[in-house]
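One structure below.
Heads up, one of the protein chains got dropped from this complex, but the rest are sitting where they should.
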Amino acid sequence: MLRALQRRLIWPLAIVVPACAAAWSWDRLESAGSQDGPGASVLYLPSGRYLKAASLGFPEVLADAIYIWSIQYYSNYTAADRFAYLDHIYSGVITELDPHYVDPYLIGSLIMSTEAGDHEMALRLLDKGIAANPHEWILPFEAGFTCYNDIKDFQRAAAYFEKAIANPEAPGAIRRMHAEMFNKLGDKRASLDYWLEVHETADDAYVEDISWRHVHDLRIEIDLQTLREALEAWKSSPRGAGQYPQSLLELVRAGVISREPIDPDGVAYAYDPATGQVRSASPFRLYRRGPA
Amino acid sequence: MSVPQPVLEIAGLRKSYKGHLSIGRREVIKGLDLTIQPGEVFGLLGQNGSGKTTTLKMILSLIFPDAGRISLFGTDYRSVAHRHRIGFLPENPWFYEYLTGREFLDFYGQLFGYGRAERSARAEAVLARVGMSDRAGLPLRKYSKGMLQRIGMAQALINDPEFVILDEPMSGLDPIGRREFRDIILDLKRRGRTIFFSSHILSDAEAICDRVGILKDGRIGVEGRLADLLSPAVRSWEVMYAGPPFAQLMSVAAGGDGGCQLLSDRGPESLVAVHDEKVLSKLLDSIRTQGGRLISVSARRETLEDLYVKEVSGR
Partner (left out) sequence: MKIMAIAANTFKEAIRDRILYLLLAFAILMIGASRLLSLMTVGSEEKIVKDIGLASIALFGVAVAIFVGVGLVFKEIEKRTVYTLVSKPIRRSQFILGKYCGLVLVLAVNLAVMTAVFYLVLIQRGWMDWRLTGAIWLTFIELMLVTAIAILFSSFSTPILSSLFTVTFFIIGHLSWGLRLMADKVEGVAAKFLCEFFYRVLPNLELLNMRGRAVHGLELPESQMAFATLYGLSYTAVLLALAVATFRRRDFL
């Protein structure tokens, strides 16, 4: 009787017991490994140059796979020290496997900049992308934007934007940003030149309007600066003898400035001889300038 | 009157197989000579592994000999043109599983360069000869061993060859199949074709061959017409009788000596073998005197089996 029972139990037991053991150990392993994020072992892949060999003629597919993995991995916030291999993954692996794959440069630099806070790393990655894909406008654009927005290095931003606009497909907004960088740098004359270009080549009403506003305001600012310099020069010159001139026309007569200064709206600048202050009678067209 | 050219002539054929890696060569055919005349049926006999199949394969250029000369129809055997006049059925044939019998024969017909109509006609003709006309539409993988053997014979005959080479053609056939194959071979012989087959089933060889050769130690040791090879002398007699038990007869007949041998003792009848003529007459007398009833006496001459066993197991 007992023997019969034994025989009937043996098969279910032979399956159930090992299955339980497997399930339990799987569970323990899963929970132990989960902190590291999904597929964390991919972090330790060798550099792309060696992986290229392993891919046997399919480096692009491998790049796709690792890229997709990286999205999942970097979306997971529980892994400790998760940015440790960030540069390696994007710069050393994915973009080595497929240098022409644009998305990793963009997403990688985004993660580096926004999440890991390392802007220089992001820029290095984008530089790599630009070198491999000189015809992609979006890469230098991203780099320029990072410089402008995150590092506030308007010089570098301008250089990047210039690369971007070399591509005729680049959106017009980049040219406007490029022009504005010079303004930020304080080089209003250069800014004006570029804004003029934008205005001349504008093919829709919005662009025409906005570029005109910039041109307008920059002209005023440049004029005001020129006038202020001229006034100070007058004051400290023997002719002025420590006094500001009575009117701006005096400056014209003296040949200091070439013509009577009027602003782009055709209105003369307002001058107070007592204080030597010169202002624009017309308001600035861009609200951010504040009062003139 | 010119002597007809032999269909097949082999002289000094040698073949050895490379052993596995370190173990050395094994010479299988050690200087084989053979001639087959047109219109005869020749049986190549020998133990398993004696090299019968090897010899056949060499004739067909499936294997290349180490030394020796083979000529077919008087010219070098390697010419592809010969294959138009030859048909071959290998041992345990296997064919493309997914083709039907007809498609298979059609494919082989293409290899001979026959046009569509001719292929079809020939296929139907050979199918009728081997008795497979009604089952030729089945895919080959569904064929039984016997059916495969028949379709194999069909493909061997599709080009109406002068020289037919068969390797163990009867193997795996049931008695009816064997009878039918025998008839096909005899029919081929009647039409003047030459047949060369290998076998280790002696009864088949005895029934259909004109000449046999026994392959031993890589050579054909014994070869010739059956009538010439088998000694006509009577070797022993078999006596069947009913009556007194054998022991009783023995003491009287042989004088307690040998010379007699009880072969079987089934109920009232006994079968005794006698090797000596004198002992025979004594035994016959003894049966009569002891009140027994003689049923039969038959003389046994040398059979092919006797010859074969003698040849193969060494003198």
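Letters are used for the chains, namely A and B, taken in the order the chains are written, and counting of residues starts over at 1 for each.
Methods note: a contact is a pair of C-beta atoms (placed from the backbone, for glycine too) under 8 Å apart; a residue touches a chain by one contact, two chains touch by 3 or more.
All values reported here derive from a predicted model rather than from experimental measurement.
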item	value
Sole contact to the chain not displayed, among B:P93, B:G146 or B:G259	B:P93
From A:R8, A:R28 or A:H100, residue that would touch the chain that is not displayed	A:H100
Identified contact with the non-displayed chain, of B:K57, B:R129 or B:R219	B:K57
Contacts of chain B with the absent chain, listed as residue ranges	17, 57, 60-64, 80-81, 83-84, 86, 88-90, 92-96, 98-99, 107-108, 110-113, 152, 155-156
Chain A residues that touch the omitted chain in the full complex	53, 56-61, 64, 67-68, 71-72, 98, 100-103, 106-107
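Just so it is clear, only the chains that are shown with their structure count from here on.
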item	value
Averaged-CA centre spacing for the pair chain B and chain A, given as whole angstrom	93
